[in-house]
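Note that this complex is displayed minus one protein chain, with the remaining chains in position.
Chain IDs A, B, C, D, E, F and G follow the sequence of writing; residue 1 opens each chain.
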Amino acid sequence: MPKVGILMGSRSDLDVMREASKILDDFEVSHEMKVISAHRTPERARDYSLTAEKRGLQVIIAGAGAAAHLAGFLAAHTILPIIGVPLDGSPLKGFDALLSTVQMPGGVPVASMAIGKAGARNAALFAVQILSRGDADLVAKLNLYKQQMRAEIEAMEI
Amino acid sequence: MPKVGILMGSRSDLDVMREASKILDDFEVSHEMKVISAHRTPERARDYSLTAEKRGLQVIIAGAGAAAHLAGFLAAHTILPIIGVPLDGSPLKGFDALLSTVQMPGGVPVASMAIGKAGARNAALFAVQILSRGDADLVAKLNLYKQQMRAEIEAMEI
Amino acid sequence: MPKVGILMGSRSDLDVMREASKILDDFEVSHEMKVISAHRTPERARDYSLTAEKRGLQVIIAGAGAAAHLAGFLAAHTILPIIGVPLDGSPLKGFDALLSTVQMPGGVPVASMAIGKAGARNAALFAVQILSRGDADLVAKLNLYKQQMRAEIEAMEI
Amino acid sequence: MPKVGILMGSRSDLDVMREASKILDDFEVSHEMKVISAHRTPERARDYSLTAEKRGLQVIIAGAGAAAHLAGFLAAHTILPIIGVPLDGSPLKGFDALLSTVQMPGGVPVASMAIGKAGARNAALFAVQILSRGDADLVAKLNLYKQQMRAEIEAMEI
Amino acid sequence: MPKVGILMGSRSDLDVMREASKILDDFEVSHEMKVISAHRTPERARDYSLTAEKRGLQVIIAGAGAAAHLAGFLAAHTILPIIGVPLDGSPLKGFDALLSTVQMPGGVPVASMAIGKAGARNAALFAVQILSRGDADLVAKLNLYKQQMRAEIEAMEI
Amino acid sequence: MPKVGILMGSRSDLDVMREASKILDDFEVSHEMKVISAHRTPERARDYSLTAEKRGLQVIIAGAGAAAHLAGFLAAHTILPIIGVPLDGSPLKGFDALLSTVQMPGGVPVASMAIGKAGARNAALFAVQILSRGDADLVAKLNLYKQQMRAEIEAMEI
Amino acid sequence: MPKVGILMGSRSDLDVMREASKILDDFEVSHEMKVISAHRTPERARDYSLTAEKRGLQVIIAGAGAAAHLAGFLAAHTILPIIGVPLDGSPLKGFDALLSTVQMPGGVPVASMAIGKAGARNAALFAVQILSRGDADLVAKLNLYKQQMRAEIEAMEI
Partner (left out) sequence: MPKVGILMGSRSDLDVMREASKILDDFEVSHEMKVISAHRTPERARDYSLTAEKRGLQVIIAGAGAAAHLAGFLAAHTILPIIGVPLDGSPLKGFDALLSTVQMPGGVPVASMAIGKAGARNAALFAVQILSRGDADLVAKLNLYKQQMRAEIEAMEI
């Protein structure tokens, strides 16, 4: 039973959202990836979010571009933490997706990450951070990740 | 049975959205106004849009601010024409609402109007234009409206 | 006699605006496509809009870039519903066209769609939605379209 | 017979556009002010621009807010120099009006000034600069104006 | 021992950030509020984040305006989930704070909320959602909160 | 003795600014092109503008990118009409150049055109419009140009 | 003989720029304040910058709004470090001034600070930092300033 759901509004978003999946693989966090659109498959998005908690999901990551409503749609239907990844999928370069994702009204939070791949990676890391609140093993892995990232940069010479 | 539904995400939007209602009153087009939020009352928004066509609604106008998903949410659930009015309800002055309303993905159209009161008025006029496609009386009223608007400006002296 | 007119400010916009034409073909809605510029052929634009209603047109779709005035120009001259498609045709990536199209003053509505191809497709769908108000056959086709779109996404596997 | 026409899309723009009129008064340049809207009185705007040259007008100044099409509309119909003044008349603070005014397509120039009162004043000064090309008296007055402006600032003490 | 830390870069941010505190009070989640600035008290910010986990904090909420680095600074020093609230504290209306908060590089996530009070409220709710992953009582309270919010809007009449 | 000066801040702007030169060639208006930078050769820019009127120049066109000060610099030193062309020469795509060119303070007008090639072409046309105020031959040519532009578009078939 | 010059384009900028003066007073750094405009008093601006070094000035701070060219103008004429303060003096809220100040071409640096009062204060502090490179007394004062700022925030209780 997956703990994290990674949803994206269109199959063309897979290249970016796979970054989230890779991070979760690295942390050995079970997850599933699905194409679900708030605008094109609203019933499926509703079902997914209404049943998510019962199915054992702990966090949902939603990537979408343009008028990116997916994360907000999910947040409207569940009390699970929703992480939004704005995608660069229109001439406005993800700026539209960022505002559509982050400017949620009071009462229905979405945690927005950066536009694009950096955001997808961070969405996964943030999901791990959430899960780590009850899991000492993940805390250890997060500390190791931070350490390795630091070491990698410190090894860079110019 | 109302032909036009005017929805708004919050009661604080009423001052702006009433502009739409006034125009519809002027054109004697039956309508209803309701506070329905895509994020805070998603089931109500879903029910409204899923049953709208059957209840005889012909057009729905949706005003919302910030990450304004209401119009897009409705459009996802019905084939009725949805008109979105972005509202100036966050520090970003409606710019966020505009992009959230207008940048819809292919397949699920929302007709976006201008931010704020001008947009609310035009949403109503556009609803009348849609209804006028099968109603010669509304065509006449629209022509009269255009004439009066013109006359009013032409009467302005400096 | 075409029901929908698709206008564009320049022949270079054809690649994008043909997306609207394809959708109308799919819905078997008669239409015509023309290059008419509000700035370079204003008399032609005026004639087109002043005679549109009499010639049987029901909706006009106008695509333009930069200081995109075409949709607003048409709306000034007719009571037919005008749908504007902002095009990505300047270094500002359609952002200028979007504001020029959507920020219409009260009294003269233009229904703005998203920038570029998504907007062109949605303009056609919105035109069909308008026409469907008096045409049960189009309602059926719109429902089928929505169904197929949903099925297509639901069939996507990762 | 006025040499400069000052047009504005709405009577509410008068407060700003009167700045242009004051400058022309200072330079003793004959002018007229009118409320003419590209969207609400297009025929009047067309007549004004089509007959402007014959009536002896040399330059037209057009102030408008939001989707500010007035200057571009005039430029489409006449070969007279058109000066556009974007006005701060929507929640977007004149940013929409600026892009709608300045981003004209090749072939139909509009000379855009700054948003608001500074722009209105400069529109008048620019009109005087144009007229000065055949008028030594205006050249002298422009030089004097520049001198006085300089002296005024140099007299400021802190 | 508080579970949530609410930090703000300046005492003038208290009016906004108290919204977060009120929500946590409603959910009976222990928390502390402190003025800590990434730029003016970096050592204090460092100490706070380096010791946060040991002191039993589970989530940190950081509100800051302009070049809002506080949330990112904290995220650099701890593996606890950091929630950023961009504040409207410069002429750019929080737009600068939003980009400074949300556009974090891959590897160091910050969960950005909306600009201002809506964001502060949602930061607290999101913190509760995180804590609810191991606390059935908070799940119940979140469901009740959602229900009450819905009921409140449904009770609105026009 | 040239009537129009075309200046540009860098030789790399030549590709765009040559569009202005071509139009002036078409209208047989004498002109010169020079690389002069407000920031890198300020004395040359000063000399050019201070002596421009005496040397018989009637209009100056200035193209510059980024913090595009060239047009404003010239306008500060001469009462000749200055036309600014913002160029797309930084990651901000000419948006910076546009604001630097158009937002001139009251008292020192610059006539801003669109960003890039369309702007360069229109700068030349606007210069011709200015010169046409005392030159019936240019009026005739401008009318012909407008006619040909119209005919060209009307000949486009789809 | 003052070490720092504080220039501003208009007397109305005094309220903001006095913040810089106050900081320099606190650090006992001699300075002068003058109203000098790149656009309205270019010769004075040129003289000021060409003679600044000889007169013993070490740093110049320039505050300006809208198409804020003052800092860049000075930088074009002197090798002294120029610090620019973009001011919120147009409907675009200082956003235009920021881009006009910061986006300088390679070869002519301007050090841009934040928009408005925070920027004016920091301009003075940055000037002190520059002067401190050869002045141990200023280093001590800067360390004290940082200490006091820290203490002030740490004393804040909620």
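Worth pointing out:
Everything below uses one rule, namely that a residue touches a chain if its C-beta (ideal position, glycine included) is under 8 Å from a C-beta of that chain, and two chains touch if they have at least 3 such contacts.
Computed from a predicted structure; not experimentally measured.
Touch with the chain omitted from the figure is made, among E:17, E:33 or E:76, by E:76. Of the residues in chain A, those that touch the hidden partner chain are 88, 93-95, 114-116, 118, 149-150, 153-154, 156, 158. By the touch criterion stated above, the residues of chain G touching the omitted chain are 19, 53, 58-59, 79-81, 83, 98, 102-115, 117-118, 121-123, 125-126, 129-134, 139, 142-143, 145-146, 149. Of the residues in chain E, those that touch the hidden partner chain are 9-10, 37-40, 42, 46, 65-67, 69, 72-73, 75-77, 90, 92, 95-96, 99-105, 107-108.
Keep this in mind: only the chains that are shown with their structure count from here on.
Chain D and chain E have centres, each the mean of its CA atoms, that are 49 Å apart.
Separation between the centroids of chain C and chain E, computed from CA atoms only, is 43 Å. Along chain D, residues 10, 37, 40, 66-67, 90, 92-93, 95, 102-105, 107-108, 114-115, 118, 149 each make contact with two or more other chains.
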